[in-house]
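Pasting a structure here, questions to come.
A single protein chain has been omitted from the complex, and every remaining protein chain is retained in its original position.
Entry: subunit A
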């Protein structure tokens, strides 16, 4: 095999990380160290993807059947077969559909994007996810449910029909979003979030309060820890990030800059005096410098770059 030695090394280290994180006795500190390692080099995340591919292959079969079948056939005796059979019956309570693998329970399908990155993933059941900038997601699929945990950021979900008919649920902060055969966007924000439905419908609920509401295609709803907001209509700006833009229609400048800053690393500051200025336009998220330049010329603002990572927006000289 002709893999470069750095790649082989990354695979070896990734395998050690896998072993450590899969022990069943992982600490938060381990996970933090792992994240740092993962972020340190693209080769690391590539090697990690390979681990995920192995884990996915292992997860493609029910463990209760794989274990006795794969236990080394050269060494097996009748007694071992019997013991495996006993193990099977004791684990049998879960039923055929109840198989789960360690891999899917752990952080394996932990998908993430960096600031400014946008990526599409296909899940094992055929559903697709488009992760917007700075987004982290955990996938927990098992025999009973397809559960996606949105830890931060924003995701567009297109669910596939599941032959096992498991419900598809997105959990973020205080809310649960149950897909009713559908395409929708969930965004996580400090203390809450927003759900926008593009096709069919979802049901949003707050398990802590018991509140629930159905959101149909073309509608959106925000929520916080205490309550669900009112239903509002979607406009063209909803989900525009998929195509790489932010669409603003008479939007306060502060909100637009807030939005833009999600897509750029570093600090974006603005003078509060200009925060209420109403702006409209289409701004590219893949090149936020261009977006700032458009604001600068279109709305007579002054953009000062102290460094690549520190940008200040202020009012220009008005005539």
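Methods note: contacts are C-beta pairs under 8 Å (C-beta built on N, C-alpha and C of every residue); 3 or more make two chains touch, one makes a residue touch a chain; residues count from 1.
Note that contacts and distances are computed from a predicted model.
**Student:** Given the choices "Sigma-70 family RNA polymerase sigma factor", "Electron transport complex protein RnfD", "DNA-binding protein" or "Amino acid ABC transporter, permease", state the protein name listed in UniProt for the chain not shown.
**Tutor:** Not shown, but named in UniProt as "Sigma-70 family RNA polymerase sigma factor".
**Student:** Please identify which residue in A:54, A:151, A:254 or A:303 touches the non-displayed chain.
**Tutor:** A:54
**Student:** Quick one: which of A:23, A:122 or A:227 touches the chain that's been left out?
**Tutor:** Spelled out, the listed residue whose C-beta touches the missing chain is A:23.
**Student:** Given that one chain is not shown, which residue among A:66, A:115, A:178 or A:294 touches it?
**Tutor:** Final answer for the missing-chain contact: A:66.
**Student:** For subunit A, which positions touch the chain that isn't shown here?
**Tutor:** These residues of subunit A touch the chain that is not shown: 1, 3, 8, 11-12, 14-16, 18-20, 22-25, 50-51, 53-54, 57-58, 60-73, 75-76, 81, 84-85, 87-89, 92, 95-96, 100-103.
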